[in-house]
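Complex shown without one protein chain; remaining protein chains in place.
So, chain A:
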Amino acid sequence: MAAQFDLKNDGVVVIIGSGAGGGTLGNELAQKGIDVVILEAGARHEYEDFVNDEWDSFAQLAWKDKRTTSGDWRVAKDFPNLPAWIVKSVGGSTTHWAGASLRFQEHEFKALSSYGKVKGANLLDWPVTLAEMESYYAKAEAKMGVTGTNDWPRLPGNNNFKVLKAGADKLGYKECHTGNMAINSVERDDRNSCQQTGFCFQGCKWGAKWSTLYTEIPKGEATGHLEVRPNSMAIKINHDASGKVTGVVYADKDGKLQEQKARIVAVAGNSIESPRLLLNSESSKFPHGLANSSGQVGKNYMRHTTGSVYAIFDKPVHMYRGTTMAGIIRDEARHDPSRGFVGGYEMETLSLGLPFMAAFLNPGGWGRSFTTALDHYDHMAGLWIVGEDMPREENRITLHADEKDEHGMPIADVHFDDHANDTAMRDHAYSRGQALYAAVGATRTFPTPPYPSTHNLGTNRMSEKPADGVVNKHGQTHDIKNLFVSDGSQFTTGGAENPTLTIVSLAIRQADYIAAQMSAKSI
């Protein structure tokens, strides 16, 4: 039975956000018998409620509250009020996510040592290594049912994958397969196997794809130690005179302000909302926001160097059929500065339905050059580029000077300028992607600009030294012992890999640490 805790109960751990980080942490703590309240800004939609329709699903699940943008990135021009594609719903972005689950490479945990100083970048080594993370990665893969691990077969390749694989073979790429996907290739964990529906980005109606919504959360609730409170938007974290956090003020479903008392607070609202909340929790004791003695809260915003390549062939492909992202080439993920940039990138299959293709293929584009591309929609194949981008202090989340949301909380501004390394990497990836499809006979290819960010990282980063970042190697803030960060905003650097497996692994590890600290009575 799901628990229900009193607002005045100051023994609970309060987690803000129920996505990859928050949902996992909540279940892990509950399994250890620790009482948890998850405050989730969005509503609860179970997987039967998901819709196989791009715009309707976006309307149902996505975070649509206004944000502003600045900087030279193209998203600011194309989607000035939609910098990121993030979910506001129980389960967070693990409802919309595609399931690609990759471990970081060893050198990526040591970006500064591996790449050296890069001008205009705020590189740093993570305070954890791959060796320390390995056992947690293994736990996360087992929990999420990642294909290609634990003897679970990889997914069968769909049409879009077959085109990718044919091109990879032509270019001599060695590591190309249907990926490590947190999608059941066989029935397990009381959930279906993938039915190749092709609406992974709209929420999996079969429950085949891992989401905290129907794995971690109900499992945690079954312990009687977890309460998930939907439609509860955290606005401010309170603290006492000693500087310890004591509770979270949130707007409930009726917009009324409540305060949930807490022994520990863990912030997991994804990399735009987490720093927004910390900055908005300023007080006379912490005039620059909570946990911000380093001044790094909100800074070093990363979004991965992304872009897509679509290609048209003289024969049909039907790329939208089947698992959206089950297909990867890993050969370019290595660090090889001879290519003209540091770090590497992955190439993964990607498909959009006709409505999103029209919106994202070339935002703002019109006329025959644009429409003749869509005329051949069923002859298209596509891949997505995801590579390491450079952390920069100027790339940051700030509170808007005068615009506020319905609860009176300043909205977030997202500033991003591409680093020269990002641009060089993207151009390299475009040319490889275009060459790949040309090698299979594409008659036309499209280097498609980045979409609103789905991977949002780095805005409360981990650091060895308190002066360099916001949290320590356990996601505990350097400044406040009972305040944690549990989402992708902890990332010191981004790596080339899709981030969620690492977010989940860090959350499992953090749960162990919190439990140990609680029993030692040190928090």
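Heads up, the rule we're going with is that contacts are C-beta pairs under 8 Å (C-beta built on N, C-alpha and C of every residue); 3 or more make two chains touch, one makes a residue touch a chain; residues count from 1.
Quick note on the criterion: contacts and distances are computed from a predicted model.
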{"item": "Undisplayed chain, where the name is taken from the UniProt record, one of \"Gluconate 2-dehydrogenase subunit 3 family protein\", \"Electron transfer flavoprotein subunit beta\", \"Energy-coupling factor transporter ATP-binding protein EcfA2\" or \"Tetrathionate reductase subunit B\"", "value": "\"Gluconate 2-dehydrogenase subunit 3 family protein\""}
{"item": "Touching residue (missing chain; options A:N52, A:S113, A:T423 or A:T443)", "value": "A:N52"}
{"item": "Touching residue (missing chain; options A:R154, A:K244, A:R321 or A:H407)", "value": "A:R321"}
{"item": "Per the touch definition above, residue among A:G11, A:G120 or A:P156 touching the missing chain", "value": "A:P156"}
{"item": "Residue of A:K32, A:H107, A:K205 or A:R444 in touch with the missing chain, whole complex considered", "value": "A:K205"}
{"item": "Residues from chain A at the interface with the omitted partner, ascending", "value": "52-53, 55, 156-159, 162-163, 166, 194-199, 205-206, 313, 315-318, 320-322, 353-355, 357-359, 364, 366-368, 370-371, 374-375, 377-379, 440"}
